[in-house]
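Rather than the whole complex, this shows some of its chains in their spots.
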Amino acid sequence: MRKPVQEPSSEDTGGGTDIAALPGGARAALEAVLMILDQPASATDLAAGLNLTVAAVEEMLLELQREYDGYTVKAPDMEIASNAGFTSTPRGFELRNVAGGWRIYSRAEFADIVGAFVLEGQTARLTQAALETLAVIAYRQPVSRARVSAIRGVNVDSVVRTLTQRGLIEDSGTDPESGALLYRTTSYFLERMGIGSVAELPQLSPHLPGLEGIEEFYDAGRM
Amino acid sequence: MTAESAAPFAQRGQQADADDGGTPPEAGGAQGAKKPGFEVRLANFTGPFDLLLGLISKHQLDITEVALATVTDEFIKYIRNLQKLGEEWALDEASEFLVIAATLLDLKAARLLPAGEVEDDDDIALLEARDLLFARLLQYKAFKQVAALLDATLELEARRYPRQVALEEHFAAMLPELVWKHTPQQFAALADTALKPKTAAPTEVGLAHLHGSPVSVKEQAELIGLRLQQGRPLSFRALIADAESTLVVVARFLALLELFRDQVVAFDQLAPLGDLTVRWTASGDEWSSDHLTEEYEEQP
């Protein structure tokens, strides 16, 4: 049932979903994947995931791209639309092919508005939660989010996202056992710390100088 | 909220409720990764209400009407089996089970007796115990049902993936430059705090501070005995000079009374409220502190 028509991409995804039967069909499925992709994905990867041929996926990608840009409406509506003789307006997002990978971005024309929204509420300082999470990652790297959560006793998902966005940490592959994404500190972190490598981080010892005043320092410092 | 996904609890999560109510627990269960012995593992039952509900549903009884006596035996049997397997129980878990087992037994016993009129306090207490058990059981059942609803909703919702992509580079570049003032030492101190194992907040109110450290009258008596046996009379003031707390002073005073009763010491007081001098009057090893044990050892 779920075998693709021509030239199946080498492996079956095992999902067992007949995408053609789903509302919106293969195009909507492709759209669903594109919406949650963090990193650009190649047509080959997308085809493998959707269990479609690369050619079919490439065609749909171009269709979607044109549709988002306002040159056309969605395929099922195409006939009626072209009969009616109208062109759709562009959407607020666009599908871009960057260095062989496809990803959805906010449309460039709205950069000012989006930029203002991004900057809203942004601070130049890390919160105490972010600092502590960074400290745990720095001293336990490479480490998974689950592990950091366990150490900190709270969920650290959004804080990890902030730290990544700030370029202080990055992913460093997956744990071979659990498959969990691991995080480590970046060279930007070292730069900000003024050290050459993580080996230069001070040893953790029971009594560290300067511990007393640090609370107030951070409390005063943030926000 | 999806009401249709609310499977009746009787069909949910009770798969381990086998034919025999006394089925031995399957080790591991839902809480397999947890600290061993922390959760009571009776097949998949977590806790006495879970077990009781399982038994009631097995007999297809309605909680509100059931004579719990019917399931009492099985409940007790279950606990016995658990004990046989040598499972370690934490005190609070065991007590929850025992409280309910005891209530069930009470109810069963009441049913076996000829039906009489409710008149004495015991009967009323029994009725209250039963109502309380029913109420708690119904409440637990309600939460179990909504837990199944939560489960279904969470599972359904997990099929929707939120868009949460990294900020596009040109936007990320707009973010204000990070203010960073920490020296490596300060950062290390931060790590030190963050990595320190968090001690779980206590669930019980500590009572230790309500009692001073136990002071044994017997020990104090031995101490006084040793000092006085040097041969020289000592004032009470001198005897308590090194007492570190009022409690020790009191213990030494009590010890002296004991010694006086045993006629091994004598008191001299030259003037009212004057210094009390204590003399050892017994000879050698005529006296021992052994018999003091019974009276003073069992302190609260």
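For this structure, a couple of remarks:
Going by the order they are written in, the chains are A and B; count residues from 1 in each one.
By definition in this document, a contact is a pair of C-beta atoms (placed from the backbone, for glycine too) under 8 Å apart; a residue touches a chain by one contact, two chains touch by 3 or more.
Every value quoted in this text rests on a predicted model; they were computed, and no experiment measured them.
Each chain type appears once in the displayed model; counted over the entire complex in the file, the copy numbers are A x2, B x1.
In this section, only the chains that are shown with their structure count from here on.
For the pair subunit A and subunit B, the distance between mean C-alpha positions equals 47 Å. Put simply, subunit A touches subunit B in their complex at residues 35-38, 103, 105-106, 111, 114-115, 118-119, 122-126, 131-133, 135-136, 138-140, 151-153, 161, 164-168, 192-195, 200-206, 208-211, 214, 217-218, 221. The residues of subunit B lying in touch with subunit A in their complex are 161-168, 170-172, 174-195, 198.
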